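Sharing a structure here in structure tokens format.
Selected chains only, in their assembly positions.
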């Protein structure tokens, strides 16, 4: 297994956990868990593959991705009641999945020889759109658009870290590691310590 | 006309009726009816075709699908005030469209020689995503994710029935019929008699 497909499998598994946790908050049945888990797990990568015209789509090529996501859904269905705060678990798993998926998305675009701007965008698309679909379908405020959180920002910063590392070392493994680390650190700092960029305010400060 | 394109036309027409009924609940104008009818009618099949890289998309190849969906929208625009409970009509039409569309989606994947897991998934995608888009765009709770209803479950069970029938008889017409029947029976049982799978509960039962 290559580093890139390992990242794909890891992000699929972890995103599937977050989809299933969202299903548990909506009190769905086990197939509803599997549905939301798979939508979240393969959603971002599917859009990446459609945009880059990769055929076949990664999970049509290797349906084991679907198997993995469905196992994750079953695991959550059986164990979610053991967690005291599912929302907190969801938040941290989502952070982990985001950082792995950004690396997977940027890695695919890099390996296809795309320009730096497309590499950064594919990292962000792959990282954020699965979770965005999960939240839109479940009618929750998308994590990606929550006020005053580093989310898309973390994804972009990670993708840019991958680009810089590739320039310096031309070692794609190092680039993927740098990408995951930067995204995770920024996102974790935002969750744990409230790191953020200034947000737009409707009125400028009075003097 | 082949059995497969008959199913496609039937599911497009019936899903268009449900889209138009949703438009009537939102009190849109006639073009709003046509828009939501078409989104619902061709949405699931469009995503199936994009995922399977079928070119051209079925309704770009045969715009008569759009004509059919638009006629359905006009019919509903003219007659919907005659129904006492539009929500109930919508529910049953949606059940019918779901079972036909699952067969259409699974049939296409079967005829392209895809593996069983992809056939089942394409059945579910074609059956559920048009209605899901209708509900997300109209800002309603998606039927597919309503608590304690067989919906995605019915779609999957139908697709699996198609797979089993194909193994036994290698008669694709029988497979499509089995798929439609199983999906419709499960979905109808859920609407009429409250059939359901156990749903996730946040707390396990006390002893």
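We just call them A and B in the order they show up, numbering each chain from 1.
Here is the rule we go by: a residue touches a chain if its C-beta (ideal position, glycine included) is under 8 Å from a C-beta of that chain, and two chains touch if they have at least 3 such contacts.
Here the structure is a predicted model, which means the values were calculated and not measured.
Undergrad: Please state the number of copies in the whole complex; 2 are the ones shown in place.
TA: All together, the file's complex is an assembly of 3 copies.
Note that only the chains that are shown with their structure count from here on.
Undergrad: Could you grab the centroid distance between chain A and chain B? Build each centroid from C-alpha atoms only and quote it in angstrom.
TA: Their C-alpha centroids are separated by 29 Å.
Undergrad: Report the residues of chain B in contact with chain A in the complex, numbered from low to high.
TA: Within the complex, chain B touches chain A at residues 50-53, 114-115, 117-118, 121, 124, 128, 132, 136, 141-142, 144-145, 147-148, 152-153, 156, 196-204.
Undergrad: For the complex, which residues does chain A have touching chain B?
TA: Listed in rising order, the residues of chain A that touch chain B are 23-24, 26-36, 46, 50, 55-57, 60, 63, 66-67, 77, 80-81, 136-139.
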